[in-house]
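Certain chains of the assembly are absent from this excerpt, and the rest are unmoved.
Order of writing sets the labels: A, B and C. Residues in every chain begin at 1.
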Amino acid sequence: MTDVALTHGSALLEIVQRGIRVLDLGRPYQQGMPQSPNHPAYTHTLPRRHGDMVRSDGGSAANDLISFGTHVGTHIDALAHVSQDGKLYGGHSAADEQVGGRFMRGGIHEVPPMVCRGVLLDIPRLHGWAACPPAYEITVTDLEAAAAAQKIAIGAGDVVLIRSGWAQRWDDREAYIGAATGVPGISEAGALWLASQKIRAVGADTIAFEYLAEGAGHSRLPAHRVLLVENGINIIETMNLEQLSEENYGEFTFVVSPLNLVGATGSPVRPLALVEA
Amino acid sequence: MTDVALTHGSALLEIVQRGIRVLDLGRPYQQGMPQSPNHPAYTHTLPRRHGDMVRSDGGSAANDLISFGTHVGTHIDALAHVSQDGKLYGGHSAADEQVGGRFMRGGIHEVPPMVCRGVLLDIPRLHGWAACPPAYEITVTDLEAAAAAQKIAIGAGDVVLIRSGWAQRWDDREAYIGAATGVPGISEAGALWLASQKIRAVGADTIAFEYLAEGAGHSRLPAHRVLLVENGINIIETMNLEQLSEENYGEFTFVVSPLNLVGATGSPVRPLALVEA
Amino acid sequence: MTDVALTHGSALLEIVQRGIRVLDLGRPYQQGMPQSPNHPAYTHTLPRRHGDMVRSDGGSAANDLISFGTHVGTHIDALAHVSQDGKLYGGHSAADEQVGGRFMRGGIHEVPPMVCRGVLLDIPRLHGWAACPPAYEITVTDLEAAAAAQKIAIGAGDVVLIRSGWAQRWDDREAYIGAATGVPGISEAGALWLASQKIRAVGADTIAFEYLAEGAGHSRLPAHRVLLVENGINIIETMNLEQLSEENYGEFTFVVSPLNLVGATGSPVRPLALVEA
């Protein structure tokens, strides 16, 4: 088998090598970062530091311990994350599926890496705002109008990212969490509209993805129900969509590669938008 | 600003939509998975299960706590991971850089996501083996011969993945860790050869990337020194390169998006090879 | 209220000050210590080291992060730790009591610190052995004979510690875990006998307290059922009773102060035997 030449080249690779730009749609992880209080905080320590152990040849190493909830920072929700009346996507019993402490059905290990068409629906741009106000419900009219203004048609299998501009509050932890003010996003109607387009996944630049009323916290999350439980559409949260908007990208190659955490209800991710240089 | 049409389309997106295949080069995470004993073990639990809290509308959720070392499973090493005689890449003092418990210089947050040309040097294929034997040093001759046999020239900025076939042992934890048997891989010479090609990063299908002698453990890691400390070339470990080999891909679009863990010495990753369908 | 003299002295304090000896019945915690594989491993790191932050006056500090299962090392089981046919002590539904992820009923926070009479039933001493053999069932006859030989009557409210001598294997991790060999201890009959004495708690020098057959693991734990579920008697495991035996103490003042972990199924402890000097 030594002579078999391996496959070479491709139009894809040619374009990549000609020059593409990679836009980072994720957030950095640091202790104290904004996150939902419902999830274990992100912690990072160095169990081993240089000098703790020095090899005979003078080499040494440092390493890390990280500990956090999978719904902290930029992350993707698995279908098993949410249940409605005790049922998961596909009608399976949530109580049964979680026996043993992991979801073999509906866990994030069932979500393969995605490389597909990504679409940005830029709601502030539509309205001429810097950002949507707190507790602003992004309506079906908003979504349709944004698509129309951007001359974009959403196709089956696409990943649709909805920009509210909320990412601008990232450096003010409590403001970004938005418990008191409420947070902009779609609600049930917007979720139904998106689901009807047979998309692969959705994403937004807020912690909870959907509209949160002032002071209401996460008491009702109808978009999660419609998307995860009823339609099997994954949700990506805490994205940073500002650069996509600033640079006018409404359509791009979207890449997300969830960690293959068997049985988990989500995974941290660092999604990318690939555009030509 | 409501009228500005966002940028549409691109040759890249056309090819993606025409159809590409996404090959997963990473490993799943599960408690008990093979890993170096030098790093905190991967643990996963469900702090919250469906039913712990039920919303007024009948919705509920489950979430996760994950805790592990960044050098567990498929991962990428930051430059600050290794020191030589107390110095990091760039000549900086390791003792100084680690003050405060994180590496603002040389941490993984300094490694941007990569989308570039990937090259597979398939060593077992070269020799007509199923896999390299334990404690087999992959020499410069092996690397050059593999590239020649595959009619591939390594270019600056490429990511070079070296297959030993060791991934076939994944289901036998102690065998994959290979403490007793030693593990195949390049050593100092191979690392120098790779560094001279000005590549961006390297990867392999073993835990420690480089050659480990029988029973020697991690007592000497010269390739880590050459690559990380002397040449600023990141190392990706515990990859699964079997499918790339089986399907004859010697060249592909390589994608890796490390989590942006500020100050960490590494990050879990799920690298991808993109090829045309 | 400035003049009220606070209470002084006591016969108890006089004896303490005259001189008592404090025997440590617990085990040290270190990474890699013997423990049941069913529980999260003990890990310890220094998130902060001296020098990470230095105060203006030249002071600095180091601190720790510890992470482990509550049933690791010397520990006490809460009543909620074990269920039988879905029921906890008192007939409560285990499924109901664990909603929310902690046991407000039956958790270790319900176990107050104990200072009471402690009795050692020294089984190897009874038989003239260094230690009980593996997979040796300590019978009711053994317990009665040990008490008789030690001229001890067990009283209501006592804490009864059963020595098998298994503690001598502590330095051999797999031997102490005893999965292959089985482990000595009482079984159902011994538990029923102890329960009939209306004691407060029991303890032993093995991980699982009760008799484990060769290769059987923790597949059946009848003594746990009898003690925790049926009789509300707490179990202390992984004790070190060798010094008590060597120094001939069959009766002593027993002290154990569980951490007040609200809703937990157990707590690490460092029990003491107080004897006169």
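Couple of notes before you dig in:
Here is the rule we go by: a contact is a pair of C-beta atoms (placed from the backbone, for glycine too) under 8 Å apart; a residue touches a chain by one contact, two chains touch by 3 or more.
Values in this document were obtained by computation on a predicted structure and should not be read as measured data.
Here 3 copies are displayed; the structure file describes the full homo-oligomeric complex as 4 copies.
In this section, only the chains that are shown with their structure count from here on.
With centres taken as mean Cα positions, subunit B sits 23 Å from subunit A. Separating the centre of subunit B from that of subunit C, both taken as means of CA atoms, is a distance of 44 Å. Subunit A and subunit C have Cα centroids separated by 46 Å.
Taken residue by residue, subunit A touches two or more other chains at 45-47, 49, 65, 67, whereas all remaining positions touch fewer.
Interface of subunit B with subunit A (complex): residues 1-13, 15-17, 20, 22, 24, 26-30, 38-40, 44-51, 55-71, 73, 80-86, 88, 94-95, 98, 101-103, 109, 112-117, 120, 122, 125-128, 149-152, 218-222, 224-225, 247-253, 255, 257-266, 268-272, 274-276. Residues of subunit C that touch subunit B in their complex: 40-41, 43, 47-49, 51-53, 67, 99-101.
By the touch rule above, subunit A contacts subunit C in their complex via residues 43, 45-47, 49, 65, 67.
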